[in-house]
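What you see is the complex with one protein chain gone and the rest in place.
Going in written order, the chains are labelled A, B, C and D, and every chain counts its residues from 1.
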Amino acid sequence: MTGFVDLRDVQLAYSGHGTETLALDGLTMAVNRGEFAAVVGPSGCGKSTLMKLATGLIRPQAGTVEVAAREVDGPVSIAGMAFQNPSMLPWRTTLQNVMLPLEIVQPHRKRLGRERAAYTQLAEELLSVVGLAGFGAKYPWQLSGGMQQRANLCRALIHDPELLMLDEPFGALDAFTREELWQVMRDLHAEKGFTTILVTHDLREAVFLADRVFVMSARPGRIIVEHEISFPRPRPIDLTYEAGFNDIVHELRGHIAEARAAA
Amino acid sequence: MTGFVDLRDVQLAYSGHGTETLALDGLTMAVNRGEFAAVVGPSGCGKSTLMKLATGLIRPQAGTVEVAAREVDGPVSIAGMAFQNPSMLPWRTTLQNVMLPLEIVQPHRKRLGRERAAYTQLAEELLSVVGLAGFGAKYPWQLSGGMQQRANLCRALIHDPELLMLDEPFGALDAFTREELWQVMRDLHAEKGFTTILVTHDLREAVFLADRVFVMSARPGRIIVEHEISFPRPRPIDLTYEAGFNDIVHELRGHIAEARAAA
Amino acid sequence: MSERWIKAAPWLWTLGLFLIWEGSVRAFDIEVFILPAPTDIWAAIVKYWTPIWTNSLQTLMTTTIGFVMAVVGGLALGLAIGWSRAIYAGLYPLMIGFNSIPKVAVVPILVIWFGIGTVPAVLTAFLIAFFPIVVNVATGLATIEPEMEDVLRALGAKKMDIMLKVGIPRSMPYFFGSLKIAITLAFVGSVISETVAANSGIGHMMLAAQSQFNVPLVWAGLVALAVLGIVMYAAMAWLEMRMTGWAHRSGQR
Amino acid sequence: MSERWIKAAPWLWTLGLFLIWEGSVRAFDIEVFILPAPTDIWAAIVKYWTPIWTNSLQTLMTTTIGFVMAVVGGLALGLAIGWSRAIYAGLYPLMIGFNSIPKVAVVPILVIWFGIGTVPAVLTAFLIAFFPIVVNVATGLATIEPEMEDVLRALGAKKMDIMLKVGIPRSMPYFFGSLKIAITLAFVGSVISETVAANSGIGHMMLAAQSQFNVPLVWAGLVALAVLGIVMYAAMAWLEMRMTGWAHRSGQR
Partner (left out) sequence: DVKFTLDWKFEAPSAPFFIAQDRGYFEEEGLNVTIDSGAGSRESIPRVATGAYDMGFGDINALIKLMDEQPDLKVKAVMMAYERPPFAVIGRKSQGVTEDPKSLEGKTLGAPPPDAAFGQWPAFVEVAGLDTSGITIENVGFPVREPMLAQGQVDAIFGFSFSSVINLKAQGVDEDDIALIMMGEHGLDLYGNVVMVNTDFAAENPEAVKGFVRALIRGYLDTIQDPAASVPYVLKRNGVLDEAVEIDRINMAVEGSMATPAVRENGFGGVDMAKLAKSIEYLKTSMGVSDTPPAPERVFDSSYLPPAEERMLP
């Protein structure tokens, strides 16, 4: 079975200054079209590396990476990515940062000139969905850490990507804002059906949002457990207080504990 | 009563490009010497701003800020701070970054020349406590997000500060690493008795570590609830699974929900 | 230090310099053909105001044209060098070699090709101002944080887009830093060319004054150059602040 | 493009340039005193190898001394300007004014003070190379991200410490960028000075050749300058890579 995103036996080592760091080794995973996948694992195990591989930002030393049935040999243009570190461009306002993908990715790029007003409105709506109404004109360094992260999420979403890559998008948010955004993500996914890979440390987040949760081993990372989450969709937020839910969270917890111990 | 850290009726507005953002207004809070305080509140409410005020990085427009019974009129040298954004200096290795405070703060600065080996060992031990053994020679951009955050924590601790300011130090860590570091913090605090202010979004973290939890309102931020946590110390990690513990977490949750709703 | 003192500082320093200068000329009885006193220079400025003024305008014009050419060319080449390693490897050494050649040696060739007058002056200004822009832009591009590029690369952006959206804005502080260097060099370039072959311009005027042993007028020319240089520089600095305010955040508090 | 081609690129381009040059000189029958063909220049290099070599060494020495002085002085002044707004406001305009003055006008004064020979050449190299360093260092300091400074400020660091630990390292890419500009300028400076006042050095040799109308030798001198310039530049670039490798991360992958 080949998935929409398909990594097979991938190995990746960072080299530099004479030393080599083996980040991933023998990692195999497949995510189907339209699926919502979550990746969890101990800190430094190679999750961000995995994300960069899937978008083609870096190339594996061994193994193959395929997205949409094409071998990835350079950055793929169908993805939207929220980096772990927001890395907003400091010379652009938040709104301009959010609208950046529109200036790059077709067909928006073509349309942007004519329909700038419409697109601006779209961006502003998206900002207000994440609670940043009125902050579009501010520069990124005028936002708080959590606000930057939310803007970062908007930037990943604005151009309606087929593949959404989210690297700890909610880490710096308080529980309420976080849960609100879970629901936003849930609804957007239901509506647009994009394939999503979410990296997170919050197991409840993973279980609530994902169709499948992948657990990674400690570095060098590979997938040690794949856990199907079969709660029916749409999932209400109250689900997270139910016993069945917490059982799964506990089970995943156990897997991670093992992964850490094994290292 | 004047505390070790004492903010009275503080107001702070960021200005720039013609607009003003009122971040804090009428904030009053006092933390006693040796106390472990936690600050929680919705994203963008001014928590990081509060931290910068207490260390003297910025000055309030109104009200007074006192640390160790002296009005703060510039950066205080008795504090160690872990910024929300790790901001490591890219031209230094991780070890050099961690040792930076020793090059600045007395009496280490005087001694560093003679006792470099001892200090280097101290730094390496600290790195291995947070699980970064062997990563000292790497540059910050060769670390994963969570690893950078842990190095950031080491940098705040290395010079044995009297006042420790931690701005979401565990946000990018998996649950296990996080809980391990909670215990590290707990033991260090018991041993050295520094005064600590911890900003966090994780209420369990706040309740487990703190003597007192301050809840902030939405922006413009001020303290709306002050909650004494009276669990005896040393607190075992299992405490977090007890009912009494979860009750307090739920209570705080309620306060934050109110704070958000009020905004 | 109060805002007002800082405002006044340039004037005070300049005044101080002139006072010391005047004082030492008088104290050591330095002869006018070695170093005229500021008062002598001032007298020359007043007396020869019209030629100084018209020649300054001429020099200003040639400098401006040459500088604009250098900005366009330097930016383009700097970006090209930052763009392609092949261009970098091939063209850069040649350019460095060329730049190590004193322009005064090149002026004669330009004069023989283009006749005397404005064209060689413009070209000299261009040739001399061009290099710092290239180097700084290329350095700016080379030191971009890869994380910033990744933001665009992850969108599948073409190299051109990365250049436009990240490369150029991010290297603007370097670019404007170089403009401040380039503008004064452009000035020097056109003046040098004017001394070799021109019938007008400050350089020509200074040379004519020199051959008349009118040393105060030579120095009046130098003062005119200095003033024009400062004005041009200030214009660049203003532009820099407008364009790269985001990079100068620390200055704002 | 393969690594090997990139390695070869500088040589290929240079070769190409010389071929085109030779070709056009022959095709358009350009007279030797306008533009000698590379073969003529080569002949001159061979014939006058000894003077070229000894004079080059002299120029290299003066340039190096002047450059080192400029580096020390420029770095110091750049930091001072970045340090204090009063110094910035007061000194900067004067410096810009001074820099807009062609150095060739200053050389005679230096000669009167120091006689001819090495000293004025060193000083001219210094004066001309100094400014880009100051401007770039000051620009580098002005564009530091306040977050980085905060790391030290939060520790109660003195301004001096912030300068040492953040200011200087962070502005190193700018500094080294400027060194690459400054080294070639220093070269130009000492050559200019040598043409006015020296008994040796490439500048002197070129002027002597010029007054002999030995145009191929003049060009041989230019080629020598270009080669020396490239060597010095390469040394700076190497130093840059060693010192600010952290800023050139994107180049490493």
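What we mean here is this: contacts are C-beta pairs under 8 Å (C-beta built on N, C-alpha and C of every residue); 3 or more make two chains touch, one makes a residue touch a chain.
The model shown is predicted, which means the values in this text are computed figures rather than measured ones.
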Shown chains in contact with the undisplayed one are C, D
Among the options C:9, C:60 or C:198, the absent chain makes contact with C:198
The one of D:11, D:28 or D:113 in touch with the missing chain is D:113
Contacting the left-out chain: of C:8, C:94, C:112 or C:164, that is C:112
Residue list for chain C contacting the dropped chain reads 31-34, 105, 107-108, 111-112, 115-116, 195-199, 204, 207-208, 210-213
Those residues of chain D that touch the unshown chain are 31-34, 48, 50-51, 108, 111-113, 115-117, 195-199, 204-205, 207-214, 217
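The rule is short, and it goes like this: only the chains that are shown with their structure count from here on.
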In whole angstrom, the CA-centroid distance of chain A from chain B equals 28
Chain A touches at least 2 other chains through residues 16, 85, 141
Multi-chain contacts in chain D, i.e. residues touching at least two other chains, fall at 147, 244, 247, 249
Chain A partner, complex, touching residues on chain C are 147-148, 150-157, 161, 165-166, 169-170, 172, 244, 246-247, 249
Note: in the complex, chain A contacts chain C through residues 52, 55-57, 74-81, 83, 85, 87, 89-92, 100-101, 103-105, 139, 141, 159, 165
Counting only contacts in the complex, chain C reaches chain D at residues 1, 5-7, 9-10, 12-14, 17, 34-35, 85-86, 89-94, 96-105, 109, 112, 131-132, 135-136, 139-140, 142-146, 149, 173-174, 176-178, 180-181, 184, 187-188, 191-192, 195, 203, 206, 218, 222, 225-230, 232-233, 244, 247-251, 253
